[in-house]
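With one protein chain withheld, the remaining protein chains of the complex are depicted in position.
Chain naming follows the written order as A, B and C, and within any one chain the residues start at number 1.
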Amino acid sequence: MTMDQKWTKRYEAFAEHQAARGIDLQSVKKSILAHHIETPSWGYADSGTRFGTFSQAGAARTAQQKLADAAMVHRLTGVCPSVALHIPWDKVDDYAALSQYAASLGVTLGAINPNLFQETEYKMGSLCNPSEKVRAKALEHCYECVEIMQKTHSKNLSLWLADGTDYPGQDNIRERKHRLEECLGAIYDRIPNGSRMLVEYKMFEPSFYTTDIPDWGVSYSLCKKLGEKAEVLIDLGHHAQGTNIEFIVAYLLDEGKLGGFHFNNRKYADDDLTVGCINPYEVFLIYRELVDGWTDPRLNPDVAFMLDQSHIMKPKIEAMLQSVIFLQETYAKALLVHAGRLKEAQLAGDTIAAEEELKAGYDADVKPLLAMIRIENGIDPEPIAAFRKSGYMEKIIKERSK
Amino acid sequence: MTMDQKWTKRYEAFAEHQAARGIDLQSVKKSILAHHIETPSWGYADSGTRFGTFSQAGAARTAQQKLADAAMVHRLTGVCPSVALHIPWDKVDDYAALSQYAASLGVTLGAINPNLFQETEYKMGSLCNPSEKVRAKALEHCYECVEIMQKTHSKNLSLWLADGTDYPGQDNIRERKHRLEECLGAIYDRIPNGSRMLVEYKMFEPSFYTTDIPDWGVSYSLCKKLGEKAEVLIDLGHHAQGTNIEFIVAYLLDEGKLGGFHFNNRKYADDDLTVGCINPYEVFLIYRELVDGWTDPRLNPDVAFMLDQSHIMKPKIEAMLQSVIFLQETYAKALLVHAGRLKEAQLAGDTIAAEEELKAGYDADVKPLLAMIRIENGIDPEPIAAFRKSGYMEKIIKERSK
Amino acid sequence: MTMDQKWTKRYEAFAEHQAARGIDLQSVKKSILAHHIETPSWGYADSGTRFGTFSQAGAARTAQQKLADAAMVHRLTGVCPSVALHIPWDKVDDYAALSQYAASLGVTLGAINPNLFQETEYKMGSLCNPSEKVRAKALEHCYECVEIMQKTHSKNLSLWLADGTDYPGQDNIRERKHRLEECLGAIYDRIPNGSRMLVEYKMFEPSFYTTDIPDWGVSYSLCKKLGEKAEVLIDLGHHAQGTNIEFIVAYLLDEGKLGGFHFNNRKYADDDLTVGCINPYEVFLIYRELVDGWTDPRLNPDVAFMLDQSHIMKPKIEAMLQSVIFLQETYAKALLVHAGRLKEAQLAGDTIAAEEELKAGYDADVKPLLAMIRIENGIDPEPIAAFRKSGYMEKIIKERSK
Partner (left out) sequence: MTMDQKWTKRYEAFAEHQAARGIDLQSVKKSILAHHIETPSWGYADSGTRFGTFSQAGAARTAQQKLADAAMVHRLTGVCPSVALHIPWDKVDDYAALSQYAASLGVTLGAINPNLFQETEYKMGSLCNPSEKVRAKALEHCYECVEIMQKTHSKNLSLWLADGTDYPGQDNIRERKHRLEECLGAIYDRIPNGSRMLVEYKMFEPSFYTTDIPDWGVSYSLCKKLGEKAEVLIDLGHHAQGTNIEFIVAYLLDEGKLGGFHFNNRKYADDDLTVGCINPYEVFLIYRELVDGWTDPRLNPDVAFMLDQSHIMKPKIEAMLQSVIFLQETYAKALLVHAGRLKEAQLAGDTIAAEEELKAGYDADVKPLLAMIRIENGIDPEPIAAFRKSGYMEKIIKERSK
């Protein structure tokens, strides 16, 4: 029995059971194929903690190498057609040429991420810095990023501010707010129509007393003032312990202000582990809110799905493949919940039946479904195994060690 | 040396030092006298945890007894002229009579707090309940509370919702949001001009999966939609661990949406301990943000300062006295920060000097200042000792044990 | 196709796949059948939060009713042969008669749980109370519970102390420790050979400043001093946010001090939701540590698996069924991990392969396996559906409403 036959057999058993549950698998397959996940250029490069950076053989260093690795991930999964850039880490002289290079690899350039934290001047903040000179420098960098967006045909400016203070009294909270609102307004004014500014929040780190955009409430409040092109970006690792993230997803979706995700997972703080490794059910519940929200014709389905992880203990390309596959499987599980039965149980106050219906989706083993989708689309049903067999890793280790 | 002489002597040393620091103590004294703290009727009655309620001898049971105890607290501190009511716990036939009784004791009736959690019908929610009939009942109760406000000349409807769900799938998050917005709108429409609706948030408990108003972001978003008469109420025990509450205070103040406080303290969850018992510096930092905000003429100084605590291990009236005194002392410390020097250090990026200026306020021993204010206003300089000497406790134990 | 045929067909596909993975399903089935879960008498009775108790029609009130409900759960699952008792909630005059009644229903009496928190005297603690008289009362109650153990042939005294303080300064931490050690020693001396004292820990609630047994470290330290018959009891809801519970399980197992579990789940504090409802993967990881530990012949396999939940939003018997089924499924998943392949990947430093092997167990849909085990043992493959069809609920509502 070939691998394809093995998966086909398992898929048939799966499909029979889902048909009996009243699930339209063709529609599920279509949704999964349309679900694109953007991978970040920096996820292919070396990273670490404050205690040290561990170098991996073959890790990408140039923008071109990062694109090549991302293209490999797209080739193996079929759902990662775009790559987020970080400026200046991916700075090049000719962005048109970089776009063309990406196109030649079968991918496009995605969200542009400014860097407002690594320069010495930003020690006391960037857009919130008490010094007008530093704010001007930070603004210039953001303007440059907007220009890059236009050159790379990127649709999203993905803005994360490390701004904050470490000590009570260090700066005036409200004055920082005023500076922030003024600067964001100036950047917003340059965002082209049809593009978006995604405003990320984070509870803490690298600031340890106040953070100027610490939670979704501040992101939301800022985006409301800025206008329609500004939306909130949710990073799964940026919340207080216990925060119900799927509630925030549902709330922002309903408000028309959910811009996108930076997927990863954490057990403690902003650990940047691979998505789903600690609490996979939470990701399922997030997808379930998306599936529910997208049934409402009022609500914008344009959500940017992006990974943002730090692969220290895992080989970078494999970690990315694993994460993409996990997200596909989790979305599939969310689609296997029978919305009608769930609704019925909810209205009847039947908490047990409602939860069991959710679990019927979550507990399904969707690997055969994903394998069949890949087979039907000419992709190897087992992307990680395919990668290991491809010789790609050996090739880049050799090439890049020069 | 009499007690007054002893305090006067200590005050003189204190005043000399503050004068040398450039602090205008007359202005500080005026601010402290004007700083009124509302005590809650339910803080004088028995309370407990889910593991049991411990009864205290003399604990108030009727609305009249609670008012009498609150009046005693006002008599001993001079700054607690109003008493928050909880409906139906303080329900009476004749609110005009209750107001008159309060007036006869020297106090007034303060915020009206509806109860949307103790009835069996509210198990799956009140204003967010899937059942229209239950929502109607909850609305009726809120309308009744608005009517009581008018009868009692209360200026604040203090709204806390226990609504939420315990299990994923139990109800639809966005539909609950729609129900909530519709119901709050209906209540808001009845709030008289010149009065306010304070919308409280709470991370969790008694709901353990979703809470319909879980954080300041939701309260804020709701209040923005409702209008000018709706403002956010901050309870110090209702946040995730690590949340920077003073940041939220500054943010809401700057947005014109800070309605008031429910003061208490916690180490873990919504422990409802007496304010300042776990992290007194946090309360100081909150007051410091208020003092800073009030210097901005754009910002509304009308913030409701209310206690909301559960006195299990402490005698109720003494716990209230201790809490009021702590808030006065903390406000005093915030007023002792020299705003000019702080600003200067901040602009110079001198984090050490900025923090030292904050600490110069915080580390001051303000007991002599508070004692002098009381003496100057004909109040015993040591309210708890005065209470113990008063015989009040013995009297109510005797009277109320009948 | 009958339901049994349907499950048989799904089981065959499952079994074929697991065989290909090298899993010995007969051994898995045997382990699952041998995995007994004790249900608590109080889980069949009404419960609530500090904001109110919601009564459920048919909820058990007497010890006999609780046993009857527990027996129904055992009948439907086959793996819940014992019932934990809480004294005095389940106090009866004749424990021999109660044991016989249990036997007539097909169940036995399990762990005895003393109550050291609901009496007024315990406000400042029970075994740690500064008053010798109160400690003596608490000791007497524990001695009585040890006597009940002997009458009921219970093997476990399950000790949870609510002791602690609410305010800094309220009592002396080290003196409370000395009182605790002395009292526990006195109880320990009465524990019959062959029986155990399980010492539970809890971070906080109902005490909100210190708790006298706040973490596994204190439980462990106490048990080491007490001796071999004392072991640590882990309640899944009693930890700080972020705590790695499976690490504690592995550590205690390795130390020979893991006595048992109180299963439930929480998102925030000690929410007492049904096990697995918030983070099912965590429970899987706990079982995986048990499976790993039990391969070590040095380590005691005698771990007490008990539920301890508060069913507010779910009907009590169904909530118990759902929880037992979840634990069985989760244990099954842990058994489907291929220990050899996992070990190999670990030693090779192949984090991806190691995690994928874990996930191969977790992601399996084990419902067909569990159904087949039930069918093979003469039990309905779908216990909750069977319960709903049984008429039991209608019967007890009718009987108990009298």
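Everything that follows uses one rule, which is that a residue touches a chain if its C-beta (ideal position, glycine included) is under 8 Å from a C-beta of that chain, and two chains touch if they have at least 3 such contacts.
Worth saying up front: this structure is predicted, and the values here are computed from it rather than measured.
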{"item": "Missing chain: touched chains present in the view", "value": "A, B, C"}
{"item": "Identified contact with the non-displayed chain, of C:A19, C:A136 or C:I173", "value": "C:I173"}
{"item": "Which of B:A102, B:A230 or B:C277 contacts the chain that the document leaves out", "value": "B:C277"}
{"item": "Among A:A15, A:A269 or A:L347, residue touching the chain not depicted", "value": "A:A269"}
{"item": "Chain C, residues in touch with the chain not shown (by the definition above)", "value": "124, 130, 166-174, 177-178, 203-204, 209-211, 214-218, 220-221, 224, 239-244, 246-247, 250-251, 253-255, 281, 285, 288-289, 292-293, 296, 342-343, 345-347, 349, 351, 354-355, 357-358"}
{"item": "Touching residues on chain A - with respect to the absent chain", "value": "48-52, 54-55, 117-118, 120, 123-124, 162, 165-168, 170, 203-206, 208-209, 241, 266-269, 271, 273-274, 277-278, 312-314"}
{"item": "Positions on chain B where the hidden chain makes contact", "value": "6, 9-10, 13, 17, 20, 241-242, 244, 267-268, 277-282, 313-315, 318-319, 322, 329, 351-352, 355-356, 363-365, 367, 384"}
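Keep in mind that, in the parts below, only the chains that are shown with their structure count from here on.
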{"item": "Interchain contact steps from chain A to chain C (minimum; 1 if touching)", "value": "1"}
{"item": "Shared interface positions of chain B, touching two or more other chains", "value": "124, 166-168, 170, 203-204, 209, 241"}
